[in-house]
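Missing here: one protein chain of the complex. Every other protein chain is in place.
Moving on to subunit A:
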Amino acid sequence: MEDIKTYIESGILELYVLGDLPENEMREVEAMAAQYPDVKSELSAIEAAVEGYARSHAIDPSEKLKIKVLQALDFDEDDSFEPVVNAKPIREVPKIVPLKDNNFYRYSFAASLLLLLISWIALFVLYSRLQNSKEQIANLLTSNQQFSNRVNYLDKQLKESSTSLSILKNPDFKMIRLQGTKNAPSASMIVAFNPRKSEVLIDFAALKMPATDQTHQYQLWALVDGKPVDLGVFDSATDSLGMKRMKAIERAQAFAVTLEPRGGSASPTMEQMIAMGAI
């Protein structure tokens, strides 16, 4: 390779790089460089050195020249530039990282939307179930109220019945039947009288008296030695099955009921006598 060394040292490569060779000698240098790597690398080293020399003598042209030069070049206005091979490592960094981010945010967003939708559905289902439950509770409360009302009613009736029963079974009580007078022939009622304890009660279960108006009430009288004694007032219309306790009296020969103005009268209105019964 002595020839190559001589060739390199001849200075022709420097002249080539400095552009100081005729056309035919330039082709010769290029052919040599293509054939011999030593020539090629020598050429590269010379080029780099001369470029460095030029750079070290660089002078900035005036600012406005750039615009003039760029106007003179018919470049593609499209800014997108895709380097063919070399730029790969440069482009991969900004390209892949945001891509991952984009995907991450895209999936997150989709997941959020899905979650929101599921939440809405769940909320709706729960809400309607809650409404159903509230309705059921209201219904249960109502029927519970009805039931307890019924129980209270039955309880009251039971007490009244048992009171009546205890009175009816008590041998101290005398059951006096009052029959309707000519004023009310179909009327009848029973008065329970216990002379030992001076108790007088009306058995509403057996009460059959004509209805009174708002301004009138029935008044019960005891006939004691021919004189009427007030035992209190009562109404015909009643939902009670029980016994109503009247004023106390020790002895009587008969009981009578008259129709009197509401609140009762001091002495009976004899022509308004509805029922009467002797002991």
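Heads up, the rule we're going with is that a contact is a pair of C-beta atoms (placed from the backbone, for glycine too) under 8 Å apart; a residue touches a chain by one contact, two chains touch by 3 or more; residues count from 1.
Just so we're on the same page, contacts and distances are computed from a predicted model.
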Name under which UniProt lists the unshown chain, selected from "ABC transporter ATP-binding protein", "ABC transmembrane type-1 domain-containing protein", "Cell division transport system permease protein" or "Sigma-70 family RNA polymerase sigma factor": "Sigma-70 family RNA polymerase sigma factor"
Full-complex contact with the absent chain, from A:Leu15, A:Ala206, A:Val229 or A:Ala254: A:Leu15
Absent-chain contact - pick from A:Ile46, A:Ala184 or A:Leu223: A:Ile46
Touch with the omitted chain, as defined above, among A:Thr6, A:Asn24, A:Ser62 or A:Ser186: A:Ser62
Residues from subunit A at the interface with the omitted partner, ascending: 9-12, 14-15, 17-20, 30, 33-34, 43-63, 65-66, 68-70, 72-79, 81, 83-87
